[in-house]
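Take a look at the structure below.
Here the complex is missing a single protein chain, while all its other protein chains stay put.
Then we have chain A:
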Amino acid sequence: MKDSIRKAHLASVTDRFVRGQMDRRSFLRAASILGLGAGALGMGLGRRPFYGISQASAQEQELKPSAEITKWLSDVGKPFAGTTLRLATESTPPSNAIATQLKQYFEEATGIKVEIEVLPLEQVLQKLTLDVASSLGTYDLYYIDQSWAASFSQDVFDPREQLKNADLAMPNYNIDDFLKPLVDGIAMYEDRMVGVPYDIPIFIMQYRKDVWDELKLPPPATLDDLLKASAAITDAKGPNMYGTSGQMKSGHYSLECDWTAWLWGHGGSIFGPDGKFTGNDEAGLAAMAYWDKLKATMPPGVDGWTWDGEGQSVGQGVAASMLSWGEFFPFFDDPKASKVSGLMEAMVPPKPAATLRTVEQTGFGEIPGVGHQGGSSLAVSKYSKSPDAAWIFMQWATSADTQALITVLGGGTGPTRTSVYDDPRVLANARVGAGTTRHLPVVRDTIANYMGSEPDLPAWAELSSDMIPVALGKYFAGQSGSAKESLDALKTQVDDLVAKG
């Protein structure tokens, strides 16, 4: 083999190993075939591969639960060895990281088996509803989307109560470390804490800095900036590229999420303090007028997309920006999955066009803010046959150490604990590339200062996933008249449903 070919192949193999596309054994085998002894690894390849290998080795060593936590798990878990715990969850970065890479450490330490059923969000709701209706305890742990918190509030243990059992309490679990806005927005319903915040997808502004620079546009710091820049990009680059994107599939929850961002951003709210629908008031109509104009700058297929299509449209360079879930940012930075790796910039959501309403001016605990927050809690089911074992697992899964591991392994999802944002392992991942965490400072700032949270009421699951997105879908399809007519009709429906309780 020619030396140049051998070197090129060697570089390719090393690059694949560093990027995690090749396991250690295959790498060593390929390296030895190419005449590279293990001892030469650090000498012959220059700084980058050596650094990469060292880092990979370090990660293998470090990306494990701390010895202290493993010891606690081993001690407290002994009486429950042989128990099997079940959790039904959406396929989210935290759940996937636990299911595929982390739960083995918990199982080895405690002898408790954990079965994680990963499903699309709507099917998780179906499974949990069946479990509650039957009270048979098929699942020990519930993954509760924030829009279901009110519905399931009486079917789970309040973690504050569970923490009082000193025998099972994890040392330094520190429930106050969870970001307070998330506790209020995701986990609280009336006076009950419905689990602890588990994951936090939240709207942040993500835009193509190269395109903005090329067209000399100001960063989208206000809603007006966003509209003007989107129109300018669509004019300059359409139909190959559009200014912004959306998740506007008729009848899908994602459409309701977009709506609330524009509604809150124009000084509106879903409910008033009397619990009546207010999405059709003056601010609501201003939001719809803005949305109509913004939609004209989006790709033509936008009203068939959920967050999947929206993310792909940006990742493939069809749209130049999106005000949407920050979870997508690590995917955009992955050169294998997207065409915009290193080109995206994250910033906090644009400033609202009018003064935000206060919580007192809305209903059912609704918190207006352009940074629409999704997210979910993790809770122990009241019907679980092994609630103590489930509580041990829940503490481990939501502890600061595990959350840091999840953030690094799970592709940069937004941590729910303050301390995790400052964890050295998380900070070390803040570079361009797959699984980046370089957007997390923006996520943290958005949670603290710009977060909007949906109302909490038992009917909200139906309103947010069915009634509201169906009505909005009909409006954009031109089937329900003007924005005022559509929203007036929606008000009648919503108020009727809420009145029924």
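To be clear about the criterion, contacts are C-beta pairs under 8 Å (C-beta built on N, C-alpha and C of every residue); 3 or more make two chains touch, one makes a residue touch a chain; residues count from 1.
Throughout what follows, contacts and distances are computed from a predicted model.
Taking the options "Rod shape-determining protein MreD", "Carbohydrate ABC transporter permease", "NADPH-dependent 2,4-dienoyl-CoA reductase/sulfur reductase-like enzyme" or "Class III extradiol dioxygenase family protein" in turn, only "Carbohydrate ABC transporter permease" matches the UniProt protein name of the chain that is not displayed. Considering the full assembly, A:G311 is the residue among A:G185, A:G243 or A:G311 that touches the omitted chain.
Only one of the listed residues, A:S338, A:S381, A:S453 or A:S486, touches the absent chain: A:S338. The residue touching the chain not shown here, chosen from A:T100, A:N165, A:T358 or A:N449, is A:T100. Where chain A meets the missing chain, the touching residues are 21, 23, 26, 29-30, 33, 86, 88, 90-93, 96, 100, 115-121, 123, 126-127, 130, 133-134, 136, 138-139, 199, 201, 307-308, 311-312, 315-316, 318, 325, 327-328, 331, 334, 336-339, 411.
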